[in-house]
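For reference, the structure I am asking about is given below.
Selected chains only, in their assembly positions.
Chain nomenclature is as follows: A and B, assigned in order of appearance, with residue numbering initiated at 1 for each chain independently.
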């Protein structure tokens, strides 16, 4: 059974939601091509950034995500105790918990079997999160 | 190692939360029976419907889910930019992100190893979402 695992270093992204589908597909093209049916698991090794799947076409969807999650998880909530890393830190942990630390996508005939309108979102929840690291694992037959 | 992948077309469900455990078990009965220990991954190829796991007995739980998520993610929020597909569209994307696009369940002795009170929820977040497509992948030994 083909089984592969790769560490990918992303470029630094600004705070907000970003499509990384093509980056993943490009970096893993050779490994994905070896799988007829299987799975790809993408894991982010951080607690203030997230991975999720959502709409891949209209940039205003990603902008509305940022607006919504900023209202859902306010900065400087008076009851926060963990605040010495800045006002964006504790909200970033909570956003990451709500959105998730990984996505897992079926692989079919060597390609990610996403729906027509689906893409992989990186949620960068810190003001200056810097470069993020992914561990990407695939398996199948 | 047994490895299978199937595309399932669901019937159209009304907006709200719906149990689809039995539908999955019935459609995949033969494939699940081939796995002594393994995993089943159920993936929804849409960005305005969700999959999650929750209480499988009392219908008022699913009604309270719909009430809660409608309050958590309001329609017609004045800051939404993505609004040309109707007031239920952008909230549907956000609900799907909060709840998730897939569930993964251990398989033991040919059956889904869910807890006594667990079931698979389809969250239909559009007013008229139509038929939805799942990609179901299983593997094990």
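In the analysis below, contacts are C-beta pairs under 8 Å (C-beta built on N, C-alpha and C of every residue); 3 or more make two chains touch, one makes a residue touch a chain.
What you are looking at is a predicted structure, and each value in this text was computed from that prediction instead of being measured.
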Assembly size in copies, with 2 chains present: 3
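Simple rule for what comes next: only the chains that are shown with their structure count from here on.
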Interchain centroid distance [CA atoms averaged], chain A/chain B, Å: 20
Of all residues in chain A, those that touch chain B in their complex: 1, 37-39, 52-56, 58, 60-61, 63-65, 67-68, 71-72, 98-100, 103-106, 108, 113-118, 121, 139-141
Residues of chain B defined as touching chain A within the complex: 1, 3-5, 41, 43-47, 72-73, 77, 79-82, 90, 93-94, 96-98, 100-102, 104, 133, 135, 137, 139
